[in-house]
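The other protein chains are all here in position, but one chain of the complex has been omitted.
Moving on to chain A:
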Amino acid sequence: MIVSSLNKKYDAIVIGTGISGGWAAKELCEKGLKTLVLERGRMVKHVEDYPTANKDIWEFEYRGKASNNEIQRQKKQNRTGFVTSKITKHWFVDDLKHPYNETKRFDWIRGYHLGGKSITWGRQALRMSDLDFEANKKEGVGVDWPIRYADIADWYTKVEKFIGVCGENLGLSHLPDGYFSPPMELNPVEKYFRSEISKHYKNRYLTIGRFANLTGDANHLGRANCINRNRCMRGCPLGAYFSSNSSTLPAAERTGNMTLRTNSIVYEIVYDDYSKKATGVKIIDAITKEKVEYSANVIFCCASAIATTSILLQSKSDRFPNGLGNDSGELGHNLMDHHFRVGATGTTNKFKDKDYIGNRPASFHIPRFRNLEENNKSKFLRGYSFQGSASRTDWRRAIKELSYGGAIKDDLLKQGSWRVGMTGFGECLPYHENKMTLDYKNTDEWGLPTITFDADFKENEIQMRKDIKQEAIKMLTLAGFENVKGYDDVASFYPGHAIHEMGTARMGHDPKTSVLNKYNQIHAVPNVYVTDGACMTSSGNQNPSLTYMALTARAVDHAVNQMKSKTI
């Protein structure tokens, strides 16, 4: 196996260019470090490379639906039920080219290209709180987070300022306020639901979601305000939502300190037992299959939770026979995701005089209300929040009917009655036995081991789900909605489905039970930082990416100080 070694040494290497990698690149470069940014996928140039951004639905073959042949190549991505349409399929991997194994079903949804999932993320940007950071310790679950809200609050603010998050502050300790631009507007039915919820409950609130879409008058270089096209997943030519491509990577580039190399699959971090540090990384060029080694003083792992953990597990040495930094044996364990697609829907015949255009790229949010107090009485630990929206139905209201004919056809051109729907987003506990491992017998086309998943949701999540459905029904009923129906999409009750995979290289105080310390450094290899979802000690119920970004910015600050003081 010949690995050509390039002489040039960088100050830093970042693995991955998604939400966390973009942040690592920007912060490292802005702090003056010559940084090599490695991305396994293809180049995606902001604006130029969003091929479907301006297309109308009738311009897509099969009106956007993937053909049967296309689905064969994205069977696992297609489990989501929406990402493989012709509108967005190019942002998700070819499952035949990038296989993985399932001892138990795991929906591993990935985007291998510059920007990673930052292009397609749903942009919900929520802070975690001490209710989340203290929960493991209080309940004796997993290990204690080595940080508290105060350690990360300022970093959340820094991130929100840069990426631009719109939303409403509520003054809740369990969903901390943030640095927000003006919120998007709730529509009349959502406003009504909000007032009904406040009327019936003391600790429940409906607010517009906190979204990384630009509103207000703050200046974001090279980006414009959102004009409500709700086509974000295609890539926004205005840069009106946050992605690495529109925001962090251009910022890194502007410094002149970034060297970007796409088609570069990192497969190993090189460890030097003499210095007790990592010296660099090995890559395979995805196209030429050439192997190259790059060296740097500090390495940021941001390839997304599973991929980062895979790289660490592959990085074996005499010192670390079970993978880099895996003294605890926890690397690959405690795999978490959120569970969702359980809730309720309802309709109302009121508000018929209110039209609804329906392009707002944001949903409403009902923050967690369960187990806020220590003397909770629920049958489960932790809690969940709701995301949902109200809109007037369109022609699709007739899909599950047998109606036909001229009058029906003409009627379907008009807006139907209002419908409201919401889904819970529930916390999943960290279970040691939920894990990913490497399979060296089944390798991919680059000869690298594939990943095997062995994880499932358990009793706590099942009990929580029952409550989610019940409470959704109750709230809609109390608010006077009609045809209220609960749902629980059991076909999607599998880890990975919420695309919030995390936890496989957790942070903790003790090197014996965790992989990373409180600054996201590998306990035993202090010049390697892991700042993507792998670092999460518990999942909270909040969409997690804002936390990855804040932890990344904080970790870079730490790394640069350590480098200055020559500690690493």
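We adopt the following convention: a contact is a pair of C-beta atoms (placed from the backbone, for glycine too) under 8 Å apart; a residue touches a chain by one contact, two chains touch by 3 or more; residues count from 1.
Simple rule for what comes next: contacts and distances are computed from a predicted model.
Asks: Match the chain absent from this complex view to the correct UniProt protein name in "Gluconate 2-dehydrogenase subunit 3 family protein", "Carbohydrate ABC transporter ATP-binding protein, CUT1 family", "Sarcosine oxidase subunit delta" or "Hydrogenase-1 operon protein HyaF".
Replies: "Gluconate 2-dehydrogenase subunit 3 family protein"
Asks: Of the residues A:Gly140, A:Gly171 or A:Gly406, I need the one that contacts the missing chain.
Replies: Here the residue in touch with the unshown chain is A:Gly406.
Asks: Which one, A:Ile57, A:Ala150 or A:Leu221, makes contact with the chain that was left out?
Replies: A:Ile57
Asks: By the contact criterion defined above, which parts of chain A meet the unshown chain? Give residue numbers in ascending order.
Replies: Chain A touches the chain not shown through residues 56-58, 62-63, 65-69, 355, 357, 394-395, 398-407, 409-410, 412-415.
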